[in-house]
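Dropping the structure in here first, questions after.
After this line comes chain A, so read on.
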Amino acid sequence: MSDVVFKLVLIATVLLVILHLAGFLIWVERRLLALLQDRLGPNRAGPLGLFIIVADIIKIFTKEDWIPPFIDKPVFVAAPMIIMVTALLSFAIVPFAPGAVILDLDIGVLLFLGLSSMGIYNVILAGWASNNKYALLGGLRMAAQMFSYEVFMGLSLMGVVTLAGSFNLSAIVHAQREGWFIVPQFLGFLIFFIAALGETHRLPFDMPEAESELIAGYHTEYSSMKFGMFFVGEYISVTLFSALMTTFFFGGWLGPVLPPLAWFCVKTAGFIVVFIVLRAALPRPRYDQLFAFGWKFILPAALLNLVVTGALVLWKSS
Partner candidate 1 sequence: MNVYDLLPLIPGIPLAGFLVLALAGGRWRRGAVAAAGCGTVGLAALLTAVVAAAFLRAPPEGFAATRTLWTWVAAGDFAAEIGLHLDALSLLMIAVITGVGFLIHLYSAEFMAKEEGYSRYFAYLNLFVSAMLILVLADNLLLLLLGWEGVGLCSYLLIGFWYRDPANGAAARKAFVVTRVGDTALLAGLFVLYGKFGTLQIGQMLHAAPAVLGSGSAAAALVAALLLGGAIGKSAQLPLQTWLPDAMAGPSPVSALIHAATMVTAGVYLIARHHVFFELSPAILGVVGALGAATLLLAGFSALAQHDLKRVLAYSTISQIGYMFLALGAGAWTAAMFHFMTHAFFKALLFLAAGAVIHALAHEHDMFRMGGLRTRLPLAFWTFVAGSASLAALPLVTAGFYSKDLILFHAWTSPHGGPWLWAAGLAGAAVTALYTGRMVCLTFFGVAHTEVSHRPGVLMSGVMVVLAALSLLAGFVETPHTLGGVSVFSRFLGTALPAPAEPHAGAGAELALQVAASAAVLLGLGAAAYAYLRQPPWFRQLAASSAAAALHRLWSAGWGFDWLYDRLVVRPFVGLARINRGDVIDRLYAGLAWLCRTLHARLSETQNGLVRRYAMGIAAGAVIALAIVAFL
Partner candidate 2 sequence: MNTVFFIAAGVAVISTLLVICHSNAVHALLYLIISFSAVAVIFYLMGAPFVAALEVIIYAGAIIVLFLFVVMMLNLGPVATAQEKAWLQPRMWIGPSILGAILLALTVSLLWRGAPTAAGGAEVGPRQVGAALFGVYLLAVQLAALLMLAGLVGASHLRRRELLPESETKTELLP
């Protein structure tokens, strides 16, 4: 019984923290970008401008939730929900600390891959349902991009799975007691990181939105809370991928002195910052360059990584 209570509490905590974190990240991103671009950013409302979060939330909730007449209504409404559902569901398998995991699944990695592949639909459907050529183009781009980067995201994780010998995320963390997988799987980490950028469609891989080309891409027609869901969903995704990178390559909660949860939070926060800094640092490539890079460079690299890892594991075990 206490087990169930613990899980329920954990779920509630995770939901609360993640959603607030996502709101908080709005401020973090603005401030950080401003810092990097040598300007001030939001600094008026409250200390350090922190109340901008509240202002934003009020704005999003109170704006008119306008549904244009020319759209495909059921799909238009369903699309923003998908990203929230898939991203939040994915947190179920993340081990925050020893024993602190909502679903200790044996096929955790596979569930994550499945959910992330379902996550594609939010952008595609939003783009199609908007019945707007910019949105459609954004949706098409997203479909092709996610489709491509999904492939080597899965492949890059297979090296980790091979070393850990399990799809279970807790087991993967445990397997890193001897040493973090970032060392033997550096190539795998790089690929996963690039794929994560593609999956979260953050800069430099934000072709589906690409304000300068497609206005705002797939969410051009969205407003109010529906837009808010995309907005927040993106930050949840960023948090999710940061947590996963921590888990897969940087030993999860492992670390000296500090409690495990603290280690986990520190590492995840570090990756979130990297995501935001990258946005300021890199330009957006052209659409075809993205695909050439993905299929002609990263995919062979991921395969090479997998083959070498497999060979090494076999050699060691024999």
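Here, contacts are C-beta pairs under 8 Å (C-beta built on N, C-alpha and C of every residue); 3 or more make two chains touch, one makes a residue touch a chain; residues count from 1.
Keep in mind how these were chosen: all candidates are chains of the complex that A comes from, given by their letters.
This one's a predicted model, so the numbers in the text were calculated from it and none came from an experiment.
Q: In this complex, work out which of 1 or 2 touches chain A.
A: Here chain A touches candidate 2.
Q: Spell out the part of chain A that touches candidate 2 in their complex, as residue ranges.
A: Against candidate 2, chain A makes touches at 72, 74-75, 78, 106-107, 110-111, 113-114, 117-118, 120-121, 124-125, 127-129, 136, 139-140, 143-144, 146-147, 150, 154, 167.
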